[in-house]
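Before any comments, here is the structure.
Left out: one protein chain. Kept in place: all the others.
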Amino acid sequence: MPSLLGNIFDIWSDYLKGNEQGGHHKYEHMYSMVIDLDKCTGCNACSTACYAENNLAWVGEEKFGARQAMNWLRIERYFDEPDMDAAGDGHGMEQAAATQSDTQDRGASFLPMMCQQCNAAPCEPVCPVAATYHTVDGLNAQVYNRCIGSRYCANNCPFRVRNFNFYDNAPTAWPAPMDQGLNPDISVRSKGVMEKCTFCIQRTRAARDTAKREGREIRDGEIQTACQQTCPTSAILFGDLLDETSKIAQVWKRQQMKLGVYKQDKANPELRGYRIFEELNVDPKVLYLERVREV
Amino acid sequence: MSGGAKKIVVKTKRVLGLFGDFDAAFEAIADIRRYKVPGVTVDDVTLKSPIEHPEIEDVLGERTSDVPKWSFWGGLFGLVFGFFFLASAQATFLVQPQGGKPVITIPSNVVLAYEMMILFGVIATLIGFIIGARLMRKGEGLYDTAISVDQIGIVIEVTDGQLQPLKDVFATHNVLEVHEEALT
Partner (left out) sequence: MSDQKHLSQEQAKDIDENIAWAKINKDVLRSMENPRKGYWVALFISICLFCVMIYAEVYQYIVGMGPALLNTSHMWDLYISTFVFWIGMSHSGTLLSAILHLVHADWRKPIYRFAEAMTTFSLMTAGLFPVIHLGRVWNFYWVMPYMSDRGLWPNFRSPLIWDAFAITAYLTSSVLFLYIGMVPDLAICRDSATGWRKKLYTFLSLGWRGDDRQWRNFRFTYLMIACFLIPLAVSVHSIVSMDFAMAIMPGWHVTTFPPYFVAGALYSGCAAIITLFILLRYFFKFEEYMTMPILDKVCKLTFVIAMVWTYLNLIEFSAVWYGHDIPSKEVLIAKATGPYSPFFWGMMLCGSVLPFALLSKFVRRNMYVMFFVSIFLNVGMFLERWMIVTPTLSLGYHPQGFNVMWPGWVEWAMVGGSFGWFGMLFLIFVKVFPCVSMYEVKEMVFHRKRVIYEDVDEMMELHSGVPGPKAEPQSTGGA
């Protein structure tokens, strides 16, 4: 255990830097996502894949209705207001409402929402035991073993993407022999612990270990999150922003998006890219491409 | 009294005089201050009372207490120790969550150091009180339970020769009871 006073004088000025002053982290990667809302059909395959990949327990209809579910990735449905129907054929409000259905043609939009891995995450500083922190990969990590379940992080998340294990769901969700189908790369959480989307950190770490073993850098596209892998329309793109040759870095560049600001300053205001709640200065790393609407 | 070499006087008796009201005790001590009892000065007097009487210092002489010093140094220690303890812990625990915030955050450390200042200040005050008031000592002698009800006691250590003049002074001020005990 290094001496208590040892580190404090070494890099004192470094320790005083917040996000606005460049931060303390020397990031090795900056994993982020781009989700094209025009391609998303709301099929929920990503959500299901997330359940399978991350050992998420189903909780049953009653508990889901009581909002005690464990869905890390949810598909949010938004309906256009009735007098804005996408067909643009001038139908009255009542008729538009009557024709409203779950299709994009008739005014429904779908938005996959998961942990945005904010660079200035509001959930991180409020955990009393430091169970959630920012890794050098740019991910917001949740340490299940350290979590004592105070749930302050979930209160502070503006996206409401954190799930708490209100029960020990494992015995009911995976009665034997269904527990044979669990993903061995990731733990099964017990009650009293907070969890959320990790950008499939188990796959990230596995790829990093493979790359290290083979003495090379991680290639773009080598890591695929479960949701990205399953999406039938390839609406989800995942990659490392610090790798300038990666597809995702190019998408962010094309959309003229910058990290570390709470208001983008784009030369072309018609660009589709936006981040949710970035005005709260949380610096989210998921870029959403707005659905194309006919005018 | 007889000017000249200082003599070391061996006190042989401890006397407790119980008075029914504060003003009588006040006047008795005033008499002692005016040297009505040869050889006994106000510095030898201890007042035992059911309530505090800061006004007794008009006759008893100004006496000081060290407790504020304890409070000050305790508080200062708490403040400095608190801040550096926290900053050191934060500097050592480098995986500290970021949230876009620095590792050593001045606002939170100031808040916590403030609390530590008060905690250590209070504890130091308590220690200073116990030491200064000479509490928790055995057998400091001559106490009457009437003191905790409504009587005031004056305790003086005297030699045999001073005993009678002292009792006379007490008697002129309506002393209720006089207790004696031999000092060993």
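So that you can tell them apart, the chains are marked A and B in the order they are listed, and the count of residues begins at 1 in each.
Going forward, contacts are C-beta pairs under 8 Å (C-beta built on N, C-alpha and C of every residue); 3 or more make two chains touch, one makes a residue touch a chain.
Note that the coordinates shown come from a computational prediction; the quantities given were computed from them, not determined experimentally.
A.B. asks: Which one, A:31, A:51 or A:159, makes contact with the chain that was left out?
C.D. replies: A:159
A.B. asks: Touching the absent chain in the whole complex: find that residue among A:25, A:151, A:272 or A:291.
C.D. replies: A:151
A.B. asks: With the missing chain put back, which residues of chain B would touch it? List them for me.
C.D. replies: 20-24, 27, 46-54, 56, 60, 63, 65-68, 71, 75, 85-86, 89-90, 92-93, 96-97, 99, 101, 105, 108-109, 111-112, 114-116, 118-119, 121-123, 125-126, 128-130, 132-138, 140, 143, 145, 147-150, 152-153, 174
A.B. asks: Write the list of chain A residues that the hidden chain touches.
C.D. replies: The missing chain touches chain A at positions 1-2, 63, 66-69, 74, 76, 113, 122, 125-130, 146-152, 154-156, 158-160, 162-168, 191-194, 277, 280, 282.
In this text, only the chains that are shown with their structure count from here on.
A.B. asks: Could you please state the distance in Å, as a whole number, between where the Cα atoms of chain A are centred and where those of chain B are centred?
C.D. replies: Their C-alpha centroids are separated by 65 Å.
A.B. asks: For chain A, which residues are in contact with chain B within the complex?
C.D. replies: These residues of chain A touch chain B: 2, 4-8, 10, 12, 14-21, 23-25, 119-127, 130, 132-134, 281, 283.
A.B. asks: Which part of chain B faces chain A closely enough to touch in the complex?
C.D. replies: 84-85, 87-106
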